[in-house]
Each structure stands twice: as C-alpha cells, then as structure tokens.
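Missing here: one protein chain of the complex. Every other protein chain is in place.
Labels run A, B and C following the written order; every chain starts at residue 1.
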Amino acid sequence: MMLLVDDHGNTYLIKGDAEFHTKYGLLTAAQIKNAKPGDLLTSNTGRTFHVIEPNITDYVQKASRGPQAMTLKDLSIIAGFTGLHSGSRVLEAGTGSGVLSIFLANIVAPAVLSTYDIREDFAEIARKNFAKFGITNIEAKLKDIYSGIDETDLDLVTLDLAEPWLAVPHATKALKIGGYLSSYSPSISQSKKLVDSLGEGYWHETFETLKRDWKMDAVRPHTQMLGHTGFITIARLLSR
Amino acid sequence: MMLLVDDHGNTYLIKGDAEFHTKYGLLTAAQIKNAKPGDLLTSNTGRTFHVIEPNITDYVQKASRGPQAMTLKDLSIIAGFTGLHSGSRVLEAGTGSGVLSIFLANIVAPAVLSTYDIREDFAEIARKNFAKFGITNIEAKLKDIYSGIDETDLDLVTLDLAEPWLAVPHATKALKIGGYLSSYSPSISQSKKLVDSLGEGYWHETFETLKRDWKMDAVRPHTQMLGHTGFITIARLLSR
Amino acid sequence: MMLLVDDHGNTYLIKGDAEFHTKYGLLTAAQIKNAKPGDLLTSNTGRTFHVIEPNITDYVQKASRGPQAMTLKDLSIIAGFTGLHSGSRVLEAGTGSGVLSIFLANIVAPAVLSTYDIREDFAEIARKNFAKFGITNIEAKLKDIYSGIDETDLDLVTLDLAEPWLAVPHATKALKIGGYLSSYSPSISQSKKLVDSLGEGYWHETFETLKRDWKMDAVRPHTQMLGHTGFITIARLLSR
Partner (left out) sequence: MMLLVDDHGNTYLIKGDAEFHTKYGLLTAAQIKNAKPGDLLTSNTGRTFHVIEPNITDYVQKASRGPQAMTLKDLSIIAGFTGLHSGSRVLEAGTGSGVLSIFLANIVAPAVLSTYDIREDFAEIARKNFAKFGITNIEAKLKDIYSGIDETDLDLVTLDLAEPWLAVPHATKALKIGGYLSSYSPSISQSKKLVDSLGEGYWHETFETLKRDWKMDAVRPHTQMLGHTGFITIARLLSR
C-alpha cells in the first residue's frame, strides 16, 4: 500500500496497481506500479502527487466510519492515559466501525486486541476495515459485553457504549489490579451514571479535550472548530 | 516496584523494601516486603493504601521535572498523531527531564529512542529518571541538534526547543519520507517561525489542546483549569 | 470617590480624605484630599499611584462577594444578550452580594432594578455594597421568588438560584411578551431541569463562556485559567 498526497493535503490510499482517477486527473497503471516513497507523480492534467508510505493515522482517517466515531485526539488520549504499549492486553466494546480497534491494535501488537459488538452490520464494516489495512491482530466477536467478558487479566477495558455502567461489574472481574477502564460518551449524563456505578474500588477522572486548530498564515485560530466529541472517563481498578 | 494509592488518590512509588513514611503514617518494612497488587495496607495511624503495579503514566507523573514540562495530554497527542508503535525509530531534542523520552520509549520498545540535549544538568536529571524507572531503551546524548543528527531513516523527530526552526534542515535529512516532525512550543510566535521554515516538502498542522476536568459529583467543570501548555506542530515529510 | 492604580495594576478605591496605607507605603491626608484624575501620587516609600475616576467595573471587582459570584464576563453576557439599556425593567433573584444588581442598575438607570433574596445576611452585604458605591436605583426586597413576583411588564427576569425552575411560572406572568428570562447555574444538571421546565412558550439557548487571558510579552495564553463559572440559559417569552 502507498499513500498519495496532493497539493491541498488530500490523501489517497492506493492498493494494487490499477490506474487511479482523482478529480485532479488520472495516474496511469504504470505510474502507480513503479511509484515508491519520495516520488512525485504528475497526472494527465498536470497536477502533482507525493508518494509516501501510509501510517496508522492514515488508516484511521480512511476507515469507513459512523457519524459519531472518535477523532484522532480521543484515540490518542485513551492510549496515552492508560499507558498502552506492545503486549498490553486490551478488550474493547463496542467495535463500531473499528477505528479505535485499529489504532490500539497498532500499539499493542503483536498482542491480539479483542473487540465486542452486538450489531452484525457494524461488525461487518469493522472487519472490512481491518482487512483493507491488513491488520491481523484483532479478534472481533459478535458478543454483548453487558452479559460478560471472556478475557481475563486485562490491562485495559475500553468502552464506547450507550450504557457503559452495565459493563462495569464485568470489567471489574476481567481487569488486572491496576488496570484501566476507559469510557467515551457524548453526553455528560452518561458519564455521570458511569461514574456513580464505579464504587470504591476505582480511582477515576472524567474530562473532555478540545483541539483548536490554528491558521498560521494569519496567526489566529480557525473560525470553525469541532466543539465536542465526547467526555472521557479514565478509571483504574485498585481492588475488587 | 509497586505503587501505593491512598484514599485521596495520591500515589507513592515504592522501590526496595524499606519501611515507608507518609503524612498518613508509617508502613513497616514487613508490610512493604510482603505487599502484592490488590492488597490493602493499613498504616500505624489507621489509614489504608491500595497496592497496584505501576504503569508508565505513573512514571511520567513521578519523574523529576522542570516547570514547563509537557503534560500527559501532550505526550499522548504527540505519540498518537504520529502513529508510534513498537519498533518506531524516534529522535527527541531536547531531553529536558526526560518525561517525553520515557513515555515514547515505552511505546517504541524494544527499539531504542535517541534523545539529545546540550545541557549537562538536564541530561543528569533525565538519566536519573531513566534509571529510577528501569527504562533501558533510551540513548541519551549530550549533543546539539542544531549542528546535525546522527540517526537516519527516522519515523519521528520530536522537538521541545527554543528555536525549533534551526533543527528543521537536519530533520529533513534524518527523517524517512512520510516520517513526522513534531514540535512543542509555549509561544505561538515560535510556532509561526517554525511553520515558516518548513517549506514545500512538508505537510503540517498547528494546534493546541485543552483538557477540561469535570467535578462529577456536581456535574460541572472544575473552576481551576490548566489554560495552556504548548502549541503543537505536526509536520510530515513528503519530499526532500 | 477616586481610584488609585499602582504599578502592578492593583486598584484601591478611596472614599473621604483620610491618609491611606498600602503595602507600598503611606499616602498622606493632604495628598488624598488634593488628588484629581491624572495625578501621580508618590508614597513615603517612593512608590507611585495613578489617580483615576472609578467605573462600575471597579465597583464590581471591589464589592464584597461570596465564593461563587459571577465574573465580569458573565455580567456582560447577561446584559448584552438581553439587550438592556436605560429604562429597561429588570427583576433579579437572588441578590447574593449584589454584584449583578450593581452592574445591571448602572445600565438601566434611571429605572429602578428590583432584586429579591430570602437570606437576611446576603441582603445585608448587598445593601452595604450598594451604599458603598452610592448606587440608589436598586430596590432590594427580602422575598422568596418561588412564591411570586410583584413586578409586571418586565424586560428581564434574571436568576441565580439553586432551583431556578421553581421561579419559571412566576416569571412567565411577570415578563412582557418578548421579554427575557436568564439563569446562571454552576451545574449543567440545574440548567437541564430549568430548560425542561420552560415549555412551548419560550425560545431558549444554553451555553457557557470561557475567557482566556493572554500573556502578551510571551505571546501565549496564561497557564492558569478560570475553567468554569456557570452555565447561562437565555430564554425569551413568546407567548403565555
């Protein structure tokens, strides 16, 4: 796979070596086939495309996704605030379009990340996304986390669910002592219910993060801003 | 090593098995020696301490650090926006107290992270921090990045410098195509100069992130907030 | 009355012509007596003080106040979003320390602003504040707004109460059609209950505002920030 980047910063993920059409013109099969990182390809309309190797951050942005999927900021915060690294044992629910699965699997590899969802349609989108990017260390299960967790001795249980508090008793059993429970909720009412369900055995904090992009030629923030994604709760199991 | 957590969420990192004094009383050498994750220790004044395994996030918070050191939010964003994982090749400058080094080394292990600083006093603090937490995959050099970079084919060059633009020509040579340059600056004037120095070969964005903590018993944000840490520029090398 | 401003931007409100002691030294009764706007007074320790006329914004900052009193940002937003001007008919509850009363009375004068509180101790603090600044167009009543509103045909009913929804039925009667109901609440749970109580007869919006101070010598935001004051609901009566 390779990534094309045009003059506007738009990116195009290329698999195989078929000719490639963009709104800025055509790149021939021969151009695609011979391209390697650092090359500059010119389309039949004279527009140029940089060739680079794709990164996990490109996959995250290219994944088919639902309307409320987490942004890179939230993915980064969840991985960073729970100290993930190669070998960390992670369970995720629900899978959704698999964006968080992909991001975390890249960090914990070669460990296999487990992810649950109860909706067959989401599981299907996620599986396609995993295949598209060649990510193999994810085990996606069609399973309801509210009924229990198969895995044990986990470093992280990460939730993106409508009723995360229903997963707490199961997480408490599945986590290792000192392990993390993280939950992402659009509404603060959901976060409140989750926090109220945690009990004495967890230390926890709830916060939101804002990413404010700057327009550097004018040295000012951009006018339009993503004002909200979700509230994040990070809880740590101290005792069962 | 183990981590003690008291009722207020304060944490204490314990090495060895000497008796341990806190403002909430004394834990005996025998208590410390026999403690294992999940235990609840009671001090001679009747206060209780949970025992858990420490995580990299604890090390980051326990590291001796200067006044302007990055927070966990910034560490997470830099690692996440550049897609780091086990094996990523990273060069950092300046080392400072080594907080970012520790955080990133945990993710890229077993790869060895290189870090440069020109100040012997900072290098000394950093080395002590690395030793304290048993982190061995960091090579700390007393070296000025403004004069050049030894490493090549890097996935990330990450800067926390007063004049980051002076490192750009060297980063351009040391990065692999598609690799990332990140820079953290307290002042937007520094970010502006950096961005102006990047030229055509880089795609880039500059932003700030805000973490807003909520007081969940009252369902409102905390009154006091960290209003600013630094501006982050993420640049990606498209061509040299 | 006059205002002294020292080199650090600290302000001192002066009434009468007694000698004046600051931590930067003494100003004599003669100095105070003869001072007029534009003068520069020098204390016995050589520190200088600018003399200017005080403004309502000084009174707001100098008023004795409780821990959760609104800041100038919130006062400004309430006055501005409801279009107050000379002659506007305003009822406030609760009075608290009278900071909002003072601010709004300055705008609506010569109209008399009414303000209710049920706590005698707050009413006393407020009355002292009004007297201290010579503000006479405020009628402060020891009265429970949850039991009713005496005034009619109001342009604004502004609430700073623990249970603002209990005042809504009375506000609906007391407001003129097109008039505003505003409410300030630390917790979003209170705002939610208020909004749910408004019914079909009101258009409304709920928001929070953040003031981010910049340290201009370094061209960066200040590290410490007031992360939250209160959520503001602005509602407008369309029909009863």
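The rule is simple: contacts are C-beta pairs under 8 Å (C-beta built on N, C-alpha and C of every residue); 3 or more make two chains touch, one makes a residue touch a chain.
Every value quoted in this text rests on a predicted model; they were computed, and no experiment measured them.
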{"item": "Residue touching the undisplayed chain, where the options are C:14, C:112, C:166 or C:219", "value": "C:219"}
{"item": "Full-complex contact with the absent chain, from A:46, A:199 or A:227", "value": "A:227"}
{"item": "Missing-partner contacts on chain C, residue numbers", "value": "3, 5, 9, 37-38, 40, 50-57, 72-73, 75-77, 79-86, 103, 106-107, 109, 176-178, 180, 188, 191-192, 195, 203, 205-214, 216, 219, 231, 236-240"}
{"item": "Interface residues of chain A (partner: the chain not displayed)", "value": "186-189, 212-213, 218-229, 231"}
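The rule we apply is simple: only the chains that are shown with their structure count from here on.
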{"item": "Inter-chain centre distance, chain A versus chain B - centres from mean C-alpha coordinates, in Å", "value": "22"}
{"item": "Residues within chain B bordering two or more other chains", "value": "188, 212-213, 219, 231"}
